[in-house]
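The other protein chains are all here in position, but one chain of the complex has been omitted.
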Amino acid sequence: MKRRPGSVSLGLALFLAAMSCWSAALAEEKRAYPNMSKSADIVIKRGYSPEALKCIECHAKETPGIVAGWKEGRMAHAGVSCYDCHVVDASSPMASQCKGLKGTRIFTSPMVSPKTCARCHPTEVDQFSKSGHAKLASAPVVEKKKFKNLIYELEGGTFAGVPGESKLRLATRQSGCQMCHGAEVQLGPDRKPTNDSWPGGIGMRYPDGGVGNCVVCHNRHQFKISEARKPEACAKCHLGPDHPDIEIYYESSHGQIFLTDGENWKWDSAPDAWEPGDYTAPTCATCHMSGIGELNTTHNVNERLHWDLVHPKSVVRSGARGDGEKGRRLMRKVCANCHSTLHIDNHFAKLDRAVELYNFYFDKATAMIDTLKAKRLLKADPWKDPAQELHYYLWHHTGRRARHGAAMDGPDYAHWHGFFQIFQVYKDIEDIYNYRLKHNEIEELSPVMSTGPL
Amino acid sequence: MKRRPGSVSLGLALFLAAMSCWSAALAEEKRAYPNMSKSADIVIKRGYSPEALKCIECHAKETPGIVAGWKEGRMAHAGVSCYDCHVVDASSPMASQCKGLKGTRIFTSPMVSPKTCARCHPTEVDQFSKSGHAKLASAPVVEKKKFKNLIYELEGGTFAGVPGESKLRLATRQSGCQMCHGAEVQLGPDRKPTNDSWPGGIGMRYPDGGVGNCVVCHNRHQFKISEARKPEACAKCHLGPDHPDIEIYYESSHGQIFLTDGENWKWDSAPDAWEPGDYTAPTCATCHMSGIGELNTTHNVNERLHWDLVHPKSVVRSGARGDGEKGRRLMRKVCANCHSTLHIDNHFAKLDRAVELYNFYFDKATAMIDTLKAKRLLKADPWKDPAQELHYYLWHHTGRRARHGAAMDGPDYAHWHGFFQIFQVYKDIEDIYNYRLKHNEIEELSPVMSTGPL
Partner (left out) sequence: MKRRPGSVSLGLALFLAAMSCWSAALAEEKRAYPNMSKSADIVIKRGYSPEALKCIECHAKETPGIVAGWKEGRMAHAGVSCYDCHVVDASSPMASQCKGLKGTRIFTSPMVSPKTCARCHPTEVDQFSKSGHAKLASAPVVEKKKFKNLIYELEGGTFAGVPGESKLRLATRQSGCQMCHGAEVQLGPDRKPTNDSWPGGIGMRYPDGGVGNCVVCHNRHQFKISEARKPEACAKCHLGPDHPDIEIYYESSHGQIFLTDGENWKWDSAPDAWEPGDYTAPTCATCHMSGIGELNTTHNVNERLHWDLVHPKSVVRSGARGDGEKGRRLMRKVCANCHSTLHIDNHFAKLDRAVELYNFYFDKATAMIDTLKAKRLLKADPWKDPAQELHYYLWHHTGRRARHGAAMDGPDYAHWHGFFQIFQVYKDIEDIYNYRLKHNEIEELSPVMSTGPL
């Protein structure tokens, strides 16, 4: 972040003379940057370098919406401009030039990697890097071999009839998976990202080695802290059939209070000074990331979690997934800001029991699938085999909904989209299982099809 | 509600002397209540009793979020504090003690029953008690014998393989049913609620005989009237596949106006002074509960209803379900605040015809099920029998969506999630019916499965 010293912080004695000089300088700069009009006055006083001003000036004309947003936001208030985040060293693998820079020795990138963000926010990037939001997020998209089965799922099954090397196979990744999970940026000959590897979601992997995409939650170019504190910042990805977290939040008492009273809350308190009273119910950030009571802010969203509610069978987090015992202790401290020990105990007893019930059905369903497999009674294409499809829906869709619903007190999701469907899915697997074992063959035309419990 | 007389309402003549005394008193109280800091100044002037202050002081430290919310809310403004609602008589079946009260003769309960609320709000509690929101709401959860079939449905079918007395069977009730419907509180040896019977939804039944849970709509500890007036207060329960009332509202013209203009409305008018002009479209509360024009506010949500749109076959309300003829008259008076007689006539003609069409299909589907039953062509487990499952979805899911969609002008729900699906469900029941009659046996592997038209 480069700033030149403020040229107009003058003592009163020099005021008139200075005003005269400054006006002349301003008039001159306005000739140089005719598009900046009124904004220029403000910007110039802040003391950006001539190079930074050229970026701002040109983009005020080329992409006025970006400059307008930036002017309202945190970065501009701190004197951080285009130049500070987008200029890269000539030796950077992603060093390119916008048309305004052609012929100069300044290089930029349309991409800003967390390595750049870490220059001013090292703690946040470090915490983030240890979370499931970093490498783990994009692993299913990037490390295809490791996640062969999962990629299969992400891509919704084989591409019937699409040639193996066809670019068409990228269409779903580009418009779907990668937009939340992230991808590994590929560079074209101009060292700009190719059109199928960028942009993407939270786990982006950049050519400079940076992993993560801060603007997913802190949208450019305002970077408002109020945005990241609101549930909708998380809802871009945490929604839908497989992890309807925003839907669950909205139907919880917490969400009900947010939706009916949030417009009155103080959303822009300083990072370590946001506390109950500024709000009267927590948002996603409050419980999972924000400082509250004696807890510090963290960008490691795994830190306060006890259970792994994402994978097929739920276990207490350990190892790479975090420390589940510590997670429970920390989350209880969050709850304790507003709830009695009795209330907290009851909540977690409910969650633990829901997880146990889910695991019970998952284990029984998995045992049936294993038996069918051993007896060669599974179809080769799992996406044409209702037994395998339903098993997938059991954990990935209905099972997550039941578990997340119980964890965040969304009764409609815990029940109707969760356990109610788990029961039906389980019974349908059972019917197929019984039929195949009885006849020792797979039914010719399978009874359950594409609809799935979405 | 106990308050001590204000000690600082002094005449001007005594001002300086009093200020001195009061400052000293305040300093002394601050020593006693060190956590109250600035809040204490305000609180003490209000004149809470020493016992009430002790509650506030301790909870400002132990659960600061509760105290922060309370300070912003209606109760604090009226001088009502923890003590007034949570202290119970020593003889109360739910008399327990928080750790701050151990050794004293003061007893409290974490639960506040409507019997307590009725001390200041007798009319509201009385109206509420006559509505479907009271005993009827929790009947399916509590009165299992009466609602054997419904409980079956609520629990999503039998628990395949879960032992009959296993606590696991409570998991779905705890995280699902009870959170909206309510439950009957069971007490532990400490006379506090057990962790599987509390908290719960609107029809809670308390050990003191109180029925209802006011904080479901008036969240503690702010109890804002603006909250209960907003549609999201109702949306905690009135959503989802079986009664998507918030979804329907949002897609109605009423909801469209609320969503685009509601931020400009006057939400905090006095209870009997909220009227068109304060808002430019109604919310759930406006039509079903609020005073408007010549109508008084009511907490009996059944009062303005004509049809019973919840049960399998829709009939005009009578008896315990209300007076449907009166309901139509009252609701028309609501509409008449903004709509012409022509518009109102057209709306109800549309609703009545939609109900008639739904009933037509319901009757025909029910006749098929009855025939199959008479011919012993139904499976023993209804959740493995598509004929019975589809019949359930017909009335409980698609049928309610069509009827509620028509009642509140949500065309997407009336059509796509409603009648469009009713037609498909009906035809599928018909296919199964024809197959079973023709072969005089139940198909070996049934064609429809777990997905349901959710």
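Order as written gives the chain letters A and B; numbering starts at 1 within each chain.
Definition applied: contacts are C-beta pairs under 8 Å (C-beta built on N, C-alpha and C of every residue); 3 or more make two chains touch, one makes a residue touch a chain.
Quantities reported herein were computed from a predicted structural model and do not represent experimental measurements.
When you scan B:Gln97, B:Thr280 or B:Thr366 for touch with the missing chain, the hit is B:Thr280.
Considering the whole complex, the residue from A:Ser49, A:Ser129, A:Gln174 or A:Ser253 that touches the absent chain is A:Gln174.
Check A:Asn219, A:Ser253 or A:Ser269 against the missing chain and you find that the one touching it is A:Asn219. Contact with the undisplayed chain is limited, among B:Thr123, B:Ser253, B:Asn296 or B:Ser318, to B:Ser253. Across A:Ala235, A:Leu295 or A:Ile344, the residue that sits in touch with the chain not pictured is A:Ala235. For chain A, the list of residues touching the undisplayed chain reads 62-66, 68-69, 71-72, 98, 110, 154-157, 159-162, 167-168, 170-172, 174-180, 192-193, 195-196, 198-199, 201, 219, 222, 224, 226-227, 230, 232-233, 235-237, 239-242, 263, 381, 383-384, 389, 444-452, 454.
Residues of chain B that touch the chain left out of view are 250-253, 255-257, 259-261, 263, 275-277, 280-281, 293, 336-340, 342-343, 345-346, 349-351, 353-354, 356-357, 360, 364, 386, 390, 402, 405-406, 409, 411-412, 414-428, 430-432, 435, 443, 447-448, 451-453.
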